Structures are given as C-alpha cells and as structure tokens.
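Excluded from the complex is one protein chain; the other protein chains are retained at their positions.
== subunit A ==
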Amino acid sequence: MKKSRSVGASSSLNGLGKQDGESRRKRKMAEITQALSVSPADVPALRRMAISEGGLLTDEIRRQVWPRLLNVSVDNIPEQLETVDRDNNKDFNQVLLDVQRSLRRFPPGMPDEQREGLQEELTDIILRVLVKNPQLHYYQGYHDIVVTFLLVLGERLATALVEKLSTHHLRDFMDPTMDNTKHILNYLMPIIERVNPEVYDFMQQAEVGTIFALSWLITWFGHVLSDFRHVVRLYDFFLACHPLMPIYFAAVIVLHREEEVLDCECDMAMMHHLLSRIPQDLPYETLISRAGDLFVQFPPSELARERSQQTAVSTFKDFELASTQQRPDTVLRQRRMEQQKRTMEAQRSTVAVVQSTGRRFMRLAVMGLTVALGAAALAVVNSALEWAPKLDLLFP
C-alpha cells in the first residue's frame, strides 16, 4: 500500500565524502575478492564485510558471498530444478494471492512480461521449498523475503539459499503456529527498555503492543522498505548475524524515532499507526552498527534470562547447529573452545583471562563495531568471559 518509492533518490547511501567513499569501496572490494579467493573461503572475513559499512556493495558480490554466509555449496545445487505440482498443493492459493499482490517488490521500470515471469518463478521457489520441507508452513510475508533472493540470485541459486534460510533463520516463523514468532517479538520491548526507559514506559502506557514490528521481523524489512538497495543492504547484515538480529534492528528503529514516539498521542491506534510506517530515509549504516552494539550489550540470552521469557528455542538450537556444522574452521574453533573450557575449569589464571578477553576485544575491533560501541559495552566486553559463546554466535 505504500506507494512512495524513493528510487534513485540518494546517490550515496553511506553519506561518505565522495573520494573517501570511493577509495574505501575499492579497498573493500579487494578485501572481499581476497576472502573469496582463498580455499576454503575466509567466511569470517566475509561476514565482517557484510556487516561493516556499505555491506556487500553489489549484487554481483552478493551472488558469491550470500551462499558462503549460509554455507550453501554452489557446486552441489542441481542444474535442473524440480518441477512443481501446483494443483495439488495446499499452499498454492495463498501463495498465488500474495505473489500476485507483490508488484511493489519489482523494479519500477521492469516490463510487465519480465515481471510476470519472475512472479511465476517466485511462486515456484516457494512451493518447491515447502513441498520439500513439510515441517515448514507458509506465512504471508515469506514471499517478501523470497523475492529479494530471487531478484539478487536468480531462481536456481535462490531456491537453494531460501531453503537453507527457511530451515534456519526463518524456522521459527514457519512453525504451524506463530507462537515462536510472538516470543521473538517479545524481545523488542526489553531492548527498548534497557536503552530508553522513557520511550519504553510511554509505549507501555499506550499499550501499543508489538504487532507494528511483525512485518519487519518476518520479512526482514522487505515488506516495508521501498528502496531495494536498502533491503539488500539489510539482508547482508542479517545473513551475517544471529537470527535474532532483526529484532535488535527493529528496536533501533523505534529508538531512533524517540522524539516522534514521545510526541505521539499516548494511544494504541495512533502509536501503532506511527510506528508501523517506517520513514524511508533512515540512516541505515548508523542503525546497523547500533543494532550490532545492542546485541553485544544485551545479548538474547540475557534478555531471556532476566525477563524469564520463553525463548525461541529452535532458533538457538538451529543456529548453533548451523554455525558448528558449517564453518570450515569448525575443528579449530572446537579445539579453541575446549581449551577455553579447560582453562575455566582449572580455575583460570589471570593470564588466561587477559588473553581471551583480549582476543574478543580484538575481534570486535576488527568488526568495526567498536566505532559505535559505547563505553559501557566495552567495559562489559573487557570483563565478561562468559560472553564467549554469544560472541561466537554473532561472529563465528
């Protein structure tokens, strides 16, 4: 329904000085090429690139890096995609209805014929993944995610990546019910509370709920952002991070709009209306690093513990599974973790503590996150050894 499309509005997404920006961009391209050229590819470096300013820069790079971030081996994707039996598919009607209504997701100038062809492919990808994974259930908004992959990767690659994503990052949204999705939404207010109690109180008073953020979460903002470049930039970020990162990003958007929120009538309807309409000119790079910052300061496990909330169990399990299975450096990491464990068990010496915190601090510094990392977070990073597992999840 949002008709305003700010296509071609901003030429420089990052707001960098032109020259400075250009040389940084070149350097980043070179780094990405380097990380891709080694065997096995340097996935941690790619992850870093996807998070740091500007993300993965071009769709061409995304085609190479996104599979790595999801650990999909491109060579193993069958050339021939399975045909889809639309007639006997329980989800077909709903998928068709949503895909037909997804015109806004396609580039504005695209000829109808080409768009219709892509819509057919979109339907097929969705049905193919659902048929192959009967435990997954279609939700309205899933198509907004899949279309992004289709437009960047083409049908064949998109099918493989969407399947992986659906069994990992999106797994909770695809349960038979949306209970787990609701649990994930329940992380939103505690994050806001930590950062800005005033905004939190005001929102609580208005009883606005969290449904305004539902479409953000389950479409990775694909449903609400008009500029495709912003969408793919966010996807770079989310693909490189913990599955709960979109909820941190949602919190960051609300916090960014603090003034508007506090000026809003303290009423559920008004506030829902205000919040559910995202400004299209958000400072994405700043917000991305702030979301990373918040994730480090208030990791999900902590929020879950203190709020004694039911956590989205499958997300955690799956992601841990994914990150251990997938890394080419799994063995190394395991050894390192075992070492850490042993050190801890053996009443770790001061030296050991210093060493491991130092390493984590380094890692954060490398991520570029320290730019935005507040003093408080740094203090925590420097003192809390128990963070190791969480940071490993974020930056395996």
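Here, a contact is a pair of C-beta atoms (placed from the backbone, for glycine too) under 8 Å apart; a residue touches a chain by one contact, two chains touch by 3 or more; residues count from 1.
As a convention for this text, contacts and distances are computed from a predicted model.
> Quick one: the chain not pictured, UniProt calls it what, "serine C-palmitoyltransferase", "DNA-directed RNA polymerases II, IV and V subunit 3-like", "NEDD8-activating enzyme E1 regulatory subunit" or "small monomeric GTPase"?
Options "serine C-palmitoyltransferase", "DNA-directed RNA polymerases II, IV and V subunit 3-like", "NEDD8-activating enzyme E1 regulatory subunit" or "small monomeric GTPase" considered; the missing chain's recorded name is "small monomeric GTPase".
> Which listed residue, A:W66, A:Y139, A:Y200 or A:F295, touches the chain dropped from view?
Here the residue in touch with the unshown chain is A:Y139.
> For a quick check of understanding: of A:V43, A:L69, A:L150 or A:I218, which residue touches the chain that isn't displayed?
A:I218
> Among A:R24, A:R156, A:H256 or A:H273, exactly one should touch the missing chain; which is it?
Touches the omitted chain: A:H273.
> Which parts of subunit A are in contact with the chain that was left out?
1-4, 94, 97-98, 101-104, 137, 139-141, 143, 176-179, 181-182, 205-207, 209, 211-212, 214-215, 218-219, 223, 263-270, 272-274, 276-277
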